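Entry: subunit A
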Amino acid sequence: MMFDRPARRKYFSHGMTILTGLSIVAIMVPLAAVVYQCVVLGGSVFNLDLFIKGLPYPCTPRQGVTCQQGGLAVPIVGTLELIALAALYSVPIGIGAAIFAVEYAGERASARIIGMVADVLAGVPSIVAGAFVYALIIIYDPTIVFSTFSGSIALSVLMVPIVTRTCEEALRTVPNSVREAALALGISRWKTTLRIVLVSALPGIVTGVLLAVARAAGEAAPLLLTLGDGCAHPLQGVTQEGCALPLWIFYGATSPYQNWINLAWGAALLLLLLILVLSIASRLTLDRMARRMRGE
Partner candidate 1 sequence: MSRDPLADTGAPRGYDLQVRDLKHRAVQLGEWAFTMVHDGWRAYDTGDFTAAQTVLDRDATLDRFDEDMEHATTAFLVLRQPAAIDLRTAVALLKITTHLDRIGRLGFDMARTTSSPPVPELSDIRNLLQRMDDAVEPMVRQALDALAHDQVDTARELFARDDAVDRMHREVSQLIVATLEKQPKQARRLASDLLVARHFERIADNACKVSEKTIYALTGQRRSEYLPRHATAPYALESPWGSPTKRK
Partner candidate 2 sequence: MELSTETPKMEVQNLTAYYGESAAIQNINLTFPERRATAIIGPSGCGKSTLIRCLNRLHETAPKARVEGSVFLDGEDLYGIDATAVRRRVGMVFQKPNPFATMSIYNNVSAPLRFNGRPSREEMDAAVLRSLQQSALWDEVKDRVDAAATSLSGGQQQRLCIARALAANPEVLLMDEPCSALDPIATAKIEELIAQLKNNYTVVIVTHNMQQAARVADYTAFLYLGKLVEFGPTEQLFERPQEKLTESYITGRFG
């Protein structure tokens, strides 16, 4: 009989293998499609100018008019500034919260509460984060509501939960024997935490920071309400309106000007590459640091 027991099992097993293989393909297809799209449409502007020139005058090529390609120097610098500032606030806060949760609260309720808060915060829609920061700063000082500073605070709201959670995980994987060994040598609690436990957990922490940065680099919604539009000329101080790559993609893509649209695709490709590089970097760092620490 074709469908007796052993044969059935074999067919079932083969069937499952095929199904799971198809799932992998199903996952890869959208990624490949996006990448392909960006490469095809943004590749034309990918040259040195992209990185060093400022934005071009908006124009659409037609009879007798050639448009300048221009470059994304301003949005790129803007994004870098934003990330740097956001990291400046969020990394210490995140690490601090994680240290408190793991080292000092331990098994108590406060540790779990911190974790829960981080999870909830991670789920806050990014536009809401932007709206919150807008509302906060407008009360405080309306003149800086649209600024790089504002934008960086909005981004840090998104980064903090990621840093906290990954840092907490990393600290929890440090075995208790390390802490006990240090305490037994007469090393004080805080020195144990900062100089030994934290150092032990460094691969995980660095990964967490890189992941948070990758997230922040690609967010446009929180910047909608906080960044303003200062892309036309090189950036001034942090209290002035700023510029960021993801936000500019929005401006550029929705504009009627062909050269801006082209640049927007270039920016999309650039962002994609940036996220890709950060993801790979974080994975490699984790691997390499962990291996070095294990003494291989």
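Odds and ends about this structure:
By definition in this document, a contact is a pair of C-beta atoms (placed from the backbone, for glycine too) under 8 Å apart; a residue touches a chain by one contact, two chains touch by 3 or more; residues count from 1.
Selection criteria: all candidates are chains of the complex that A comes from, given by their letters.
Remember, it's a predicted structure, so these values are computed and weren't measured experimentally.
Candidate 2 is the partner touching subunit A in this complex, chosen from 1 or 2. The part of subunit A that touches candidate 2 in the complex is made up of residues 106-108, 175, 177-178, 180-189, 191, 195-196, 199-200, 293-295.
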